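One structure below.
As you look at this complex, bear in mind that one protein chain is not there, while each of the others sits in place.
Going by the order they are written in, the chains are A, B and C; count residues from 1 in each one.
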Amino acid sequence: MTINIGVFGATGYTGLELIGILENHPGVEVIFATSESSAGKSLRELSPRAPDLFLIPSAEAPFDQIDCAFLCLPHTRSAPIAAKALTQGVKVVDLSADLRLDDPAVYEQWYKVAHSNPELLPVPYGIPELFEREKLMKAACIANPGCYATAALLGIIPLASSDLFLPGTPIIVDAKSGVSGAGRTPKSHTLFCEVYGNFYPYAIGRAHRHVSEIEQEMVRAGLEAGRLIFSPHLLPTDRGIIATVYAQVSDMEAALEAFAGQFVGEPLIHLLPEGELASLAHVTRTPLAAISLTPVTDSLLIVSVAIDNLLKGASSQAVQNFNLMFGLDEMLGLLPVRGGIA
Amino acid sequence: MTINIGVFGATGYTGLELIGILENHPGVEVIFATSESSAGKSLRELSPRAPDLFLIPSAEAPFDQIDCAFLCLPHTRSAPIAAKALTQGVKVVDLSADLRLDDPAVYEQWYKVAHSNPELLPVPYGIPELFEREKLMKAACIANPGCYATAALLGIIPLASSDLFLPGTPIIVDAKSGVSGAGRTPKSHTLFCEVYGNFYPYAIGRAHRHVSEIEQEMVRAGLEAGRLIFSPHLLPTDRGIIATVYAQVSDMEAALEAFAGQFVGEPLIHLLPEGELASLAHVTRTPLAAISLTPVTDSLLIVSVAIDNLLKGASSQAVQNFNLMFGLDEMLGLLPVRGGIA
Amino acid sequence: MTINIGVFGATGYTGLELIGILENHPGVEVIFATSESSAGKSLRELSPRAPDLFLIPSAEAPFDQIDCAFLCLPHTRSAPIAAKALTQGVKVVDLSADLRLDDPAVYEQWYKVAHSNPELLPVPYGIPELFEREKLMKAACIANPGCYATAALLGIIPLASSDLFLPGTPIIVDAKSGVSGAGRTPKSHTLFCEVYGNFYPYAIGRAHRHVSEIEQEMVRAGLEAGRLIFSPHLLPTDRGIIATVYAQVSDMEAALEAFAGQFVGEPLIHLLPEGELASLAHVTRTPLAAISLTPVTDSLLIVSVAIDNLLKGASSQAVQNFNLMFGLDEMLGLLPVRGGIA
Partner (left out) sequence: MTINIGVFGATGYTGLELIGILENHPGVEVIFATSESSAGKSLRELSPRAPDLFLIPSAEAPFDQIDCAFLCLPHTRSAPIAAKALTQGVKVVDLSADLRLDDPAVYEQWYKVAHSNPELLPVPYGIPELFEREKLMKAACIANPGCYATAALLGIIPLASSDLFLPGTPIIVDAKSGVSGAGRTPKSHTLFCEVYGNFYPYAIGRAHRHVSEIEQEMVRAGLEAGRLIFSPHLLPTDRGIIATVYAQVSDMEAALEAFAGQFVGEPLIHLLPEGELASLAHVTRTPLAAISLTPVTDSLLIVSVAIDNLLKGASSQAVQNFNLMFGLDEMLGLLPVRGGIA
């Protein structure tokens, strides 16, 4: 039995990566792919490795031909299509920010626009290794987390769930991301010559939009709001995130055990042996996360989390969530990873 | 005596580099800088190293306050401003393609638009080391050559002037350029993620616009039209051009002497010793050209030419031409070059 | 039935890529891997994505446990091991240069050392899409071609086999390779800071060792020796080769047909549609070659060939040859390629 798929917003980096995964996924067929700006063209014209998929405008998408819609759309454009799909009995994995925040008022605060479809909220937030898998398995709609949020939460939640953060201390996440996280729409600051040889912080402190979804999950895990300090930096490379988490913990041994316990048996999470630190080379072009734990003092733990922002931070996690939704093996289409060097 | 300068189109890469040179040039003052899209801002907001120059729209440029206008504008927008400047007694160095071709019909053929100011043509074409310096010294207006054209002609003209090309053979220039040659306007193909890890030919054969100006000068030097084969490639780096010229010559010894003779005493042209090949590391961020000669057989000579596309291929050559125009030392503001590693 | 494999020289880039392919190849098991400098360690310590393979010195390699040896060794070290393997009935795919040249005198001329095992020569040269597949299928030992040689020959042999080169004209190959082609042994010129922002020609003309194997095959295809002009350049990227071939042909239509005929039905060779030029983005991290044909004049054809130097230029071609040797599907373990963006 083949599950029929529609991909909305196929020409951006997450859309292209998603289609790349789905091409080799044994249980699915991509029935259509949409693009507003490139409708009428083949996806192949827009990316030398893409399949020869004819692009249609999303308004012409035949929902009756698909079982699941993946939404790789900008925020505000995604929620209305999710609503339309769900109405017609089509399941949804939404890779935009539209369905990640439970509270539409919080959405409006961070995204400076009223939520178009508050009736859809809340929606399960899909990081299977951290949050209730059962909910994801029964969901008709899943909010796929942001790339920075995935990396940060993989380093924070195991400690938060076990109540191991020292009260009153800031939880500092110094994060660094490759340029593909900024999307494929041409902008000055993502031009080759602006990035090459450069590196810089941006929206540091509590200004980046992913603060909202990271803190929502931190609060759900029992932490008070306001403790996250989140500093993104733009790396002069194409893909990959390293989040370096500085955690002051009440019990170092318990902290290390919390990670071991959280991720035992998780095929995509590589908790590295002592002395080996997470690097982009562990994860780029794979659905994996690599995590290393460095106790520095009795109370200060550095957690280094590496993911590929387009995969575990977006498209492969979306397929993981999809697999759960449809009762498939969670790893279908994701493992084994390609070997060799990065 | 200070020469007063206006820079038109200050926010692109050639404009920024030009202003960088002029800042440390002892004989000039930049009176104004223009930008259409960023008028009202300071140049400093657009580039972290730029001086705090207030940007005005070109329509408000006070020509009566300047002695010389540097035009770093797109083709079609440049010629009308050159005409206006010249009318008011302001000298012009035009870095666009508008004034490079003697014949407006040839311009129209390559740029697909009628020439707006054919009355200005012809204008001296400014590569001082190759063409008549006397003309440049008396000129009110100089056409500053294209970056690829500068590199190709440095490798071709010494042979052409001495009539050393074997009759009937193609003259092949395999050229590779860093991304800044494509300008600073955001476009898909110059995004970081599209260039990083990539490399490719484009507009190869006789399709690139610089074929027109290269062949104009080849013909002027006595070669028949149609012999140039020119293949540009996009390098995944920010700046620099290597042009690899494959020349079939009638007399190898004379060919080597032709280069030595052409460039003797030229401080910006480094004819490398035998066995050392031209590299970007010789030239990036300098006004220099590095040239190496590799005789392969009795008749086949490989000429490798390296320049910085933004400097010898644009802005420093513009200052060289400016210095000549105003009777200054040709090297003023250009030498000595900064030392150290690239 | 599983074919048992030994990999000699597992810690270099071609060794690592080869093991990456073999890990997911359904018909093989890697029994051992060798390294002189890292014997006693796990391959995993040397590369974050490698499997946990214990490394042994080649002197301790148990040939009786394997059916096939892949030799990813430097030249001079490879041939003696090939001889030892063959004596014990173990088939060999040699990725070094040791077995590529039929004539030991030519080997000595280019590699400046007498051939250690001339009794092994000649050995079939394995580019299945170009040369006799039948020979490869029956071979006990295959010489896997050099990376530059693979790229150049894909662009030359279709024309040479059909006798389409204009007599007396040079055959110019301007080639550009990523840095992994220089191997993993630390050397000054492959340090990050020496390559970053740089680009340069090296060993141009007829000086690079791959000239010998390219010309051997050109001569076998009917061309006279001495016509190849081969100019390698070092690209500031990790992997990939573009070879730009300038061919003067006697019949352009026949030339285009020669390529179509040569590569019809070949799953790894993508002859691109008119107007699309080969790029590294078509091929990196895949076993594919992308080829574009650009007729410029009636007689001048530019052939652009793109391959991944570590895959079609080394390890995936080695597996292709292995598959043929053992009567397996030639594409086993190689297709389908991973989708998504580069």
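Just so it is clear, a residue touches a chain if its C-beta (ideal position, glycine included) is under 8 Å from a C-beta of that chain, and two chains touch if they have at least 3 such contacts.
Worth saying up front: this structure is predicted, and the values here are computed from it rather than measured.
Touch with the chain omitted from the figure is made, among C:Ala105, C:Cys193 or C:Leu335, by C:Cys193. Although one chain is not displayed, its contacts with subunit C can still be listed: residues 13, 179-180, 184, 186-188, 190-197, 236-239. Residues touching the missing chain, restricted to subunit B, are 13, 16-17, 19-24, 47-51, 197, 279, 281-282, 285-286, 290, 310, 315, 336-342 (touch as defined at the top). Residues of subunit A that touch the chain left out of view are 170, 172, 174, 176, 193-194, 196-202, 204-206, 226, 229, 231, 233, 235-240, 242, 244, 246, 248, 277-281, 284, 294-297, 300, 302, 304, 306, 341-342.
Operating definition for what follows: only the chains that are shown with their structure count from here on.
Taking the mean of all protein C-alpha atoms as the reference point, the chain centroid lying nearest to it belongs to C.
Here the spacing of subunit B and subunit C, counted between their Cα centres, is 39 Å. Multi-chain contact residues of subunit B (touching two or more other chains) are listed as 193-194, 197, 236-239.
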